[in-house]
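Below you'll find the structure I mean.
With one protein chain withheld, the remaining protein chains of the complex are depicted in position.
In order of appearance the chains are A, B and C, and numbering begins at 1 in each one.
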Amino acid sequence: MIIVMKRYAPKHEVEGVCDRLQENGFQIHLSEGIERTIVGGIGERTNEIVDLLLTMPGVENVVPIVQPFKLASKEFKKEPTIIKVASNFIGDGSLQIMAGPCAVEGRDKFIEIAKLVKDAGATMLRGGAFKPRTSPYSFQGLEIEGLEILKEASQITGLPVVTEVMDPRMIEVTAEYVDILQVGARNMQNFFLLRELGKINKPVLLKRGPSATIEEWIMAAEYIISSGNPEVILCERGIRTFETYTRNTLDLSAVPLIKDLTHLPIIVDPSHGTGKWKLVKPMALAAIGAGCDGLMVEVHQKPSEALSDGPQSLTPENFADLASKANALKNALA
Amino acid sequence: MIIVMKRYAPKHEVEGVCDRLQENGFQIHLSEGIERTIVGGIGERTNEIVDLLLTMPGVENVVPIVQPFKLASKEFKKEPTIIKVASNFIGDGSLQIMAGPCAVEGRDKFIEIAKLVKDAGATMLRGGAFKPRTSPYSFQGLEIEGLEILKEASQITGLPVVTEVMDPRMIEVTAEYVDILQVGARNMQNFFLLRELGKINKPVLLKRGPSATIEEWIMAAEYIISSGNPEVILCERGIRTFETYTRNTLDLSAVPLIKDLTHLPIIVDPSHGTGKWKLVKPMALAAIGAGCDGLMVEVHQKPSEALSDGPQSLTPENFADLASKANALKNALA
Amino acid sequence: MIIVMKRYAPKHEVEGVCDRLQENGFQIHLSEGIERTIVGGIGERTNEIVDLLLTMPGVENVVPIVQPFKLASKEFKKEPTIIKVASNFIGDGSLQIMAGPCAVEGRDKFIEIAKLVKDAGATMLRGGAFKPRTSPYSFQGLEIEGLEILKEASQITGLPVVTEVMDPRMIEVTAEYVDILQVGARNMQNFFLLRELGKINKPVLLKRGPSATIEEWIMAAEYIISSGNPEVILCERGIRTFETYTRNTLDLSAVPLIKDLTHLPIIVDPSHGTGKWKLVKPMALAAIGAGCDGLMVEVHQKPSEALSDGPQSLTPENFADLASKANALKNALA
Partner (left out) sequence: MIIVMKRYAPKHEVEGVCDRLQENGFQIHLSEGIERTIVGGIGERTNEIVDLLLTMPGVENVVPIVQPFKLASKEFKKEPTIIKVASNFIGDGSLQIMAGPCAVEGRDKFIEIAKLVKDAGATMLRGGAFKPRTSPYSFQGLEIEGLEILKEASQITGLPVVTEVMDPRMIEVTAEYVDILQVGARNMQNFFLLRELGKINKPVLLKRGPSATIEEWIMAAEYIISSGNPEVILCERGIRTFETYTRNTLDLSAVPLIKDLTHLPIIVDPSHGTGKWKLVKPMALAAIGAGCDGLMVEVHQKPSEALSDGPQSLTPENFADLASKANALKNALA
């Protein structure tokens, strides 16, 4: 990292900075200009040392040079991480399509939609068992019963299943029922949850927080990996901006950026990313153009009767059309 | 709420909407124009019913008319909520100043700073015992030992103490040690945590999430209140915007807005809200101009040796100056 | 529009609102609930009347029902607008690829790049003659000489040419030299400029402002159309968000939204939209997935010697690859 000293900072302040760096195991490269001295520090950068330097007398600015993430970075591991889930592979160049309703609303209904999305082209199932919502007055999910239904649907269709977990106390039980555990956007920086997910041996799907920078998102993945679980799949699902026509602004540039900065696979959720079913298909196809490894799409038998997220859910017919176009596009890119 | 039908929507689609509203206990007011019919629905609006209507054929838009929050609203309770903490009152027109370091770093050091901030004008103590940070490679807090130190400092100085809790499993033990439990910005929509905090009988300080709208923030307060705990204090601490000179953009208009929409007290945290100690004093004084009930300020003996948040921490001398100016300003407003 | 009265607003306040509406030619539909009266006003909504109503006693909120734009809307004109430029058509289902350097830097250099991009697949040329930049210390463009070079390159290659105009005094002369006049993102709400562009009979390419909502952008198009020029092409080029890895966040959901709300063609500029050449190709392909009518791409012989925007410029080789993949993808979608 680079420590920029103030103009005409006196010698003892420069020395103070150098001492502090050396105490922390940094090598030093000094660059003394006429007006300004610049100190290069080579070593293990942490937030703490940056903060400490920023408060020292004579320091104008501290400029990081290398990325703060290590294990998730391409510098650490060149080959892309490929994650095997049952007989599916995420990140191997194929297109994984995860589909299903926002929430598991009942056994028969879920089994039905699971079969429908399989026939329409889904390669994995999704469905929420725990649904705490913005309003305390809304439907909150079937919980354990929902997990049981997910497992049964998976057995019937042969498709692996992904579901969200929010409470660290629920990780163990959830991992018994499903193939991939999802961290929702609101929990992306719930470090207690991330740490616990680092201790299981199932893949984790990590959604981007609505106000998380690319760097903060990768750092959340780093949290899981450094806690022991290298199988992290990233999922772009829109960021919060000033635009109000869409629920979120789907940031598809995240796809090539993640591919450039990390070795992790990345999928895209155009349902939450737009909040409007009419935009789901074009944005799913856009995501494929951007190079993603998979899609996560909300599908419901009757969106107008869904207990949650109806406005962004596709009918099975619209989903079948999306899946077929998506595969055609993926092939055209190959 | 208002349901705007599409232009020339056929009669049976309008009737479908009316039926759905009536099934959900809404009264109906129909307004048929030449081109367009508008349906007014009077009743208990939930996210579900809005979502359901949005997916019905013929519906162009659903426009909420009344706020989604109830218990937190001024319509529900006209008089401002005043919260008693030991012998302090938050929301009674006085100015509460909560001060202390970001993290509790050790017993002697914390007792020392506690005495210093008391002498300088603080009316309450703050300090973090649990410090999970963006990077897994950073200092994570003293945990239970930190809680013990907080309690001791409170007993020595006679000042009540506030600290953050993140893990629902830690609420009970934390409530034994401190006077106010804080929900951090990253956990504002951690509904499991909010629900549990609704079951204790200590006040909760609810920080605004960096990408939370005013409405979402009030809904999070509603979550706690509707779970049984009416003692919620809101804390503005900056939102995420495109500006990078400051860590966050402190949205002081939240202060008069919260006062207009709810009966809850609101304080301001200019330390996290700016991320730079030089801006803390002017923004604290600005917050008082805006009408806040209190301030939360990070103070450290030696910011350049703080284990976290040094760059935004004041020295005890600067804090004393802030506290004295803050009180002068509050008096000038009275 | 809907006027929501305050709870228990007295009768004379409701009547005041009704009178005001009638004076302005609105029809009225009254919906009196027990707690609250809602007034529907059917007529020509303007910003003025909304503002006036918002300030009247007893009014809590005014909710627009129909879009503020008319001439640009699909309700006004169902068939998509197809714009003919020389022998090219924008908006007819084909893919137009506009390419060239950020700035015209000299005659020979521009003629050379014009031939190169034509061979690589460009269907139109782009290049800036006027380049006022953020810093007063930067290169400002060749001005009239640049326009002459653009025209010559167009004659040599047979490709139409597009260039930006900023100063209303320059519109006339620019229209003599080029085929499409571009409004830059910073001038999207320069209403003097828009009004003058409404008076010419050449197409206008209207870039989205970095902080413009979809609605404001369409209103800017409405400005040009209502001033007399119906040939408006919209261009998404990224909005300002908190993310800093990219210069802007390319909002591709604008593509299907514009297609849904208006009859105007829309192209995408992934060069300004990302600011990084590595992201240009994936985001161009994503834009095609989203359904755009064309691309605008910065290409330079030697990006490392460009006088402006080098970091986001492609080499002719990379551009050729992009153009070929782009056409393959467009075909796969057909």
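As a working rule, a residue touches a chain if its C-beta (ideal position, glycine included) is under 8 Å from a C-beta of that chain, and two chains touch if they have at least 3 such contacts.
Note that the structure is a prediction, hence the values are computed from the model and not measured.
Participant: Which of C:Thr37, C:Ser73 or C:Asn190 touches the chain that is not shown?
Facilitator: Selected residue, touching the omitted chain: C:Asn190.
Participant: Touching the left-out chain: which of B:Val183, B:Leu279 or B:Ala323?
Facilitator: Residue touching the chain left out of view: B:Leu279.
Participant: Among the options C:Tyr177, C:Tyr223 or C:Phe319, which residue touches the chain absent from this view?
Facilitator: Missing-chain contact among the listed residues: C:Tyr223.
Participant: Touching the left-out chain: which of B:Val39, B:Val59, B:Ile83 or B:Ile214?
Facilitator: For the chain that is not drawn, the touching residue is B:Ile214.
Participant: May I ask you to list the residues on chain C that touch the chain which is not drawn?
Facilitator: Within chain C, the residues that touch the unshown chain are 46-48, 51-52, 54-57, 68, 132-139, 166-169, 186-187, 189-192, 195, 209-211, 216, 219, 222-223, 226-227, 240, 277, 303-311, 313.
Participant: Which positions on chain B touch the chain that was left off?
Facilitator: Looking at chain B, the ones touching the missing chain are residues 211, 213-215, 239, 241-246, 249-253, 255-257, 260, 273-274, 278-279, 282-291, 325, 328-329, 331-333.
Participant: If you put the missing chain back, which residues of chain A would it touch?
Facilitator: 2, 4, 7, 27, 29, 31, 33-34, 36, 38, 40, 42, 61, 63, 65-66, 75, 240-242, 244
Please note the rule applied: only the chains that are shown with their structure count from here on.
Participant: Any idea which chain sits dead centre by C-alpha averages?
Facilitator: A
Participant: Quick one: report the Å distance separating chain A from chain C, using the average Cα coordinate of each chain.
Facilitator: Going by mean C-alpha positions, chain A sits 31 Å from chain C.
Participant: Give the residues of chain C that touch two or more other chains, as numbers and ranges in rising order.
Facilitator: Residue numbers touching two or more other chains: 241-242, 244.
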